[in-house]
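The structure that follows is given in the form of structure tokens.
Each chain you see keeps its place in the complex, though not every chain is here.
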């Protein structure tokens, strides 16, 4: 279907900046596998860079690391190796069926750099020991591969909301990323850096981080539709939604405690954009027959002129991992460049990518404008010129 | 259901600027009737100003004419009087059933100021005679009511695309508006001011005008969804749509020649926002059983990462006249204020309201930003300060 394409990736910084490490928490999951396989396919010119915002011309001068310069490794608690995971995703139609064979070398190379995650039940290590062990893996990866810098990305299964005082795994990994001097991206609704105890360390670290929870479907739509209603002075009365998911994430979110974390982000986009919380609920159902495909149905009741009741419905049918993977690559490139430029702390400019962003606006149009401004800021400074936060 | 509400309309300019005339072409149509009845309901505090963008706080300092200061009249070729049209609309649920009785005085007052439109079949008058007759009606309205200025709004039935060299009725009315010194708004897809022969007169007139074709449903959605696809670097392959309309407009658009004018605007929003014209058609069907309710179904096929094919569908169920009427009131207020401030020529700042705007961007978010900038510009100048274009 697709031929090798003449693709010229933005490469302006790769020579100077060297290669970039990408450390994936949940490295054998669907999103991670799609990101690794897809990056290889794009680097080899086997596919056009559809879905990669950082490959559009607005980012050409930002000095982002080139796709072929990304080096992958990570943690996972599951054992199925990446090449086999890629086969499974191809059988479901997430990856083109010929792709796993075409990028088998790159998948095997990443697989060789995956270390056991944790903690598994029965693991007796203390919090400090776990953090140190994870950080050691990250440091070892950076050193052994010789990458100039590393970005840690959480794409592990959604965690339940943790009990008070308990550090969930995602926060152990976030602490490890700080300790190992890595940039950090939380693509999941899990806690990660959002722990009061981590705030001070993060502030002192001089490292950039961003989150939470990639915005790939229902919330993406809500981030453009809710502003429309507000701008037109239409009064939204109820916004209801149902998500049908198969795949690993569907199973994780069938746990109401895990879904609660997800739904908080979904509600926020409405509250922020509408200035009020409309009636309506959000459901997340596991439907294994859908495989990696998700369907999101939204039903919006609104009042028009003279109180006339009207309805908008949307149905989004997408491939979850294919929606998420390019955002992961975008976030890695932008965070790596921020790290290179010495920008630290939470990066609200990346709110375009998240359901529950760090202190950003909630309208996609404004988030995109902020992202473009960030792209300009990332552009290489004049020689000899440095830049702080 | 609704009680009298404490509503404080923005009134900062009404004292100084006096009352404002609104001359509706198609004054007995559904949109016109809803605008007249709704304006009266809001002026009396019987309903909140839902759907009126100019009643949001961003416009509070713009010096817009207050709703109670609007005075309505117009042309129509049909004979059913406004109070009866309002009854019909209430029976269909477009207006609250108690509203026609509550505003019967205002409807009767407007009805008394409606003059016969044209040209009807067999009308022997020349182009110049028709224009002069229409202009005379407009002038007479302005003088007899004592309004400070008048805005002409075309809300007549959609015309077929005119044959080359022929002036359609909408352009006769537009020429008359120029001659009578009125601001002009074309809420329909008809030709209106878009005639080469009118361009010079319009430029010389020193009058503001805006168009074309109010954006109230499918195109409104497309103006927020198409930018989302572009910003996310998702490749839209096909965008198909079907509109089901009852009411007078449905009947007019069942004529393929009239629908052609409408569809041109709908296609433009995609081409401008996506930078390419995707596959797919747009249908407009007359379904009398829907009354004044319209349903618009859109089906978008797009490629994500690695060429994965995905689909978004939207279903919009709205009341046509209730969607259009507040926009008409907004446009009247903004154009009247522009006229007062001496702003002339096409007003691309009003692209937010139109399917096929005069030289504006096509993304709703950018159009809204331009509108807010315009709101600032309209704010009263310092004493003694004038402003040209």
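The letters A and B name the chains in turn, as written, and every chain counts its residues from 1.
The rule is short, and it goes like this: contacts are C-beta pairs under 8 Å (C-beta built on N, C-alpha and C of every residue); 3 or more make two chains touch, one makes a residue touch a chain.
This structure is a prediction, so every number in the text was calculated from the model and none was measured.
Here 2 identical chains are displayed in place, and the whole complex they belong to in this file is assembled from 4 copies in total.
As a working rule, only the chains that are shown with their structure count from here on.
Rounded to whole angstrom, the centroid-to-centroid distance between subunit A and subunit B, based on C-alpha atoms, equals 42 Å. On the side of subunit A, the complex with subunit B involves touching residues 1-2, 34, 38, 41, 47-53, 55-56, 93-96, 99, 220-221, 224-225, 227-228, 231-235, 303-308, 310-319, 322-323, 325-326, 352, 363-366, 368.
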